[in-house]
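For this depiction, one protein chain was excluded, whereas all remaining protein chains were kept in their positions.
For chain A:
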Amino acid sequence: MSTPGDPEALSVELVRPYVITNGRGLPDDDQFNLITLVTTSDQPRPSHLDPEKHSVLDLCSGGLLSVAEIAGHMKLPIGIVKVLLSDLSADGFLVVRAPVPPAQLVDVSLLQEVLNGLQARFG
C-alpha cells in the first residue's frame, strides 16, 4: 500500500508552512471547509500584515474563490490556508459565504439544481 514513490502520498516536513502560522495548528471551528467561498471585503489593508496574508488578500481581491482553490493557487496546505483565512476573517478583511448547512445537503431542491445544471451544461 505505502510503496515508496507513490505520487498520492508525498512525505514532506512541513516546517516552513507552520512558521507562517506562528506554529499554530488548525482551527477547530467549522468556519472554513474546502468549499467555503471567500473574497475580500472593502476594509483597507494595513501595511504591516504578514507577506503570506498579503498574498491571500491579493489572490482573493480578484473575486470569489473556494478555500481549496486558494490553497491550490498559493501552493500551501489546506490547514495553513484555513489558519490564514481565519485570522483575516476575524480582522474583517474577508467576506465569507457560509457553506451549505448539513441538513440542506439532502435537500431535494439542491439536488435538483445540481441535476438541472449538469444536464443543461453537458446534456
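Rule of thumb we're sticking to: a contact is a pair of C-beta atoms (placed from the backbone, for glycine too) under 8 Å apart; a residue touches a chain by one contact, two chains touch by 3 or more; residues count from 1.
In this text, contacts and distances are computed from a predicted model.
For the chain that is left out, the UniProt protein name among "Tricarboxylic transport membrane protein", "Monovalent cation/H+ antiporter subunit A", "Chemotaxis protein CheW" or "ATP/GTP-binding protein" is "ATP/GTP-binding protein". Hidden from this view is one chain, which touches chain A at 1-4, 6-14, 33-37, 39, 51-52, 55-56, 58-59, 62-66, 68-69, 71-74, 77-79, 97, 99-100, 102, 105-108, 110-123.
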